[in-house]
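Sharing a structure with you now.
For this view, one protein chain was removed and the others were kept in their places.
Naming follows writing order (A and B), and every chain is counted from residue 1.
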Amino acid sequence: MTRYTSATPDDRAEMLAAIGVESVADLFEQIPEPLRLGRPLALPDGLSETEVFDRLAALAGANADAESEVCFVGAGMYDHYVPAIVDAITSRSEFLTPYTPYQPEISQGGLQVMFEFQTAMSELTGLPVSNAGLYEGPSSVASAGYLAMGATKRRRFVVSRGVHPHSRETLATYSEGYGAEVVEVGLEGGLTDAAALAAAVDAETAAVFLQSPNFLGAVEDVEALGAAAKEHGALLVVACDPMTLGILKPPGACGADIALGEGQPLGNRLDFGGPSFGFFCATEAQIRRMPGRIAGETEDVDGRRGFVLALQTREQHIRREKATNNICTAQALNALAAMVHLAWLGRQGFRELGELLVQRTAYARQRLAAVEGVELLHEAPVVREFAVRLDAPVGAVLDRCAERGIAAGYPLGREYPEHEDGLLIAITERRSREQIDQLAEALGAAVAAERGEFVNQELTKAPTEAVS
Amino acid sequence: MSDANYPDDLRYHDQHDWARLEGDDHAVFGITWYAQDSLGEVVFYDGPEVGATVQKDSSYAEVESVKAVSDVIAPLSGEIVEINDALEDTPEKINDDPYGDGWLVKVRLTSPEEAGSLLAAAEYQKLLES
Partner (left out) sequence: MTLTETPMQRERAMTIYEKSKPGRRAAVLPDAGVPEAPLAELIPAHLLREQAPNLPEIAEPEIVRHYNKLSRRNFDLDSGFYPLGSCTMKHNPRLNERVAALPGHARLHPAQDPRRAQGALELMWLLQESLSEICGLPHVSLQPSAGSHGELAGLLLTRAYHADRGEERTKVLAPDTSHGTNPASVTMAGYEVVKVATNERGGVEMDDLRAKIDEDPDQVACLMLTNPNTLGLFDENIAEIASLIHAAGGTLYYDGANLNAVMGQSRPGDMGFDIVHVNLHKSFSQPHGGGGPGAGPIAVSDRIEPFLPRPQVVRREADNGHGLSFDLDHERPKSIGRLRGFQGNFGVFVRSYAYILSLGADGLAEASETAVLNANYLKARLADGRAGERLPIAFDRHCMHEFVLSGKPMKKELGLATLDLAKRLLDFGFHPPTVYFPLLVDEALMVEPTETETKESLDAFAAAIEQILEEAEGDPEIAKQAPYTTPVRRLDEVKATRHPVVRQPLQPPPPTGR
């Protein structure tokens, strides 16, 4: 017996007798002898619960998390406050431990949550159809590409450089498989270059991908940009941050055929990147091409209202190689967390939270722009995240801020080499004015210190260069 | 739902499809009573558009029940000249009246002589029994 099994020696003896074999080893004889491992795995033997806890706690303790430092990092995942009822509800075993609701009569709770979640996401995005959730944001973008290819029979995607780099890269990875070409359109002043976009879209374009607010935090004019897609019969796919949808015009009202995104800001913790969920909404025209699970309303034999998995013939377990997608995960527990968070915020609270983010972000942006050595990377409108330029090496500045317990932002250099000096700063309701002021001070001090050192380095470097 | 029946005026394909020949070079296609019965209640029909060409023995449409998808095989080759629009909203007609209101497409035949290889009602029924 291990911690989680129960077969006593007596149980085993009785069970083996019923099977008609001498030992459990007999049952493994169907594995050809050379393929049997014949030795213990080279792993330590099992540990007690306290030992496992201590090991994991020690590993957790070796991380600088958002509880031990003040976190201004966003880039798609945000340090929002997750209300206590989210934990209480998602830790109920009835939500935590079932499988996908294949037996609807005993899965009404989960199915109804899916239905409520679909309603909420549909309301947020302004599109009539939502699925029950996908893995996370970037792979949802790639799934939209697959849908668009099926819908248009075209194989070319036009993608704004404002779309999250992880989404663009994931779309490119998937495209290598399903055989599509990805064309990127650059940014001007923080926003998608409208002329370049219009020029890039043609009759072979399956979909145009935008993100708003885009990766640099800027709110795009989706409606205006999307006209190019409409003109050529391409689908308009809009990635969005759900937390901004209390404030911003919903993608559905801007002509989007598909609105999707990373769901983490809604009720999900950071978890070093997952699990979270992706949401995926579309027009009625795409309902039979949707990826993932969809709950639908119906009645039982006695006329009671109930819910089932609808439109299952889209899916892999029925359509196999012709399925609209291979996904069979809805991230149901993560979507439940989102639904509870949205219900907790409610119609008014959701809007208020959006306004709070706008106001604090505006304050932070103004405050940082006034710091010596810090300037705005773009002037476009923002909701909860903005980009600045530092007049000092970004990595060194971040290190100095970290020493003061501040995770100052996300360095743009790796993914945007044109913004080697760029820093992306995110605000949530957890970031108070006081903390924003601390950030401004820390950034200012760090930039000043680095500039001082930088100057010194140049001075010391100069003679060497003169010699050579 | 109707009872099992296989009208004598139709020609049958062994993949459970029928053709009703009209004039020298036109035919209406549908699926047989047996096909709709095995599939169960049809919830969705995905058919071709007018102008599309269909090839004998190849799939030209799909019918779906809740838990199955089935290809519909063309009994003869030709070009679609008319489609049954009503099936978009009421695919259940395929169950209710597979040889009447549940027809799928009308086709201008490109090789009318192919009809010679199709089965008569009695032959098809024999096939079902075997």
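Some notes on this structure:
Just so we're on the same page, a residue touches a chain if its C-beta (ideal position, glycine included) is under 8 Å from a C-beta of that chain, and two chains touch if they have at least 3 such contacts.
In this text the structure is predicted, and so the values were computed from the model without any measurement.
Between the chain not shown and the residues A:Ala229, A:Ile258, A:Ala310 or A:Val397, the one that touches is A:Ala310.
When the whole complex is considered, the residue among A:Glu188, A:Asp202, A:Asp221 or A:Glu441 that touches the unshown chain is A:Asp221.
Within the set A:Val183, A:Ala196, A:Ala227 or A:Leu356, the residue that contacts the chain not displayed is A:Leu356. Against the chain not shown here, subunit B presents residues 41, 43-44, 64-67, 91-92.
The rule is short, and it goes like this: only the chains that are shown with their structure count from here on.
If you average the CA atoms of subunit A and of subunit B, the two centres end up 46 Å from each other.
Residue ranges of subunit B in contact with subunit A, taken from their complex: 43-44, 46, 64-69.
Subunit A meets subunit B in the complex at residues 288, 312-313, 318-319, 322.
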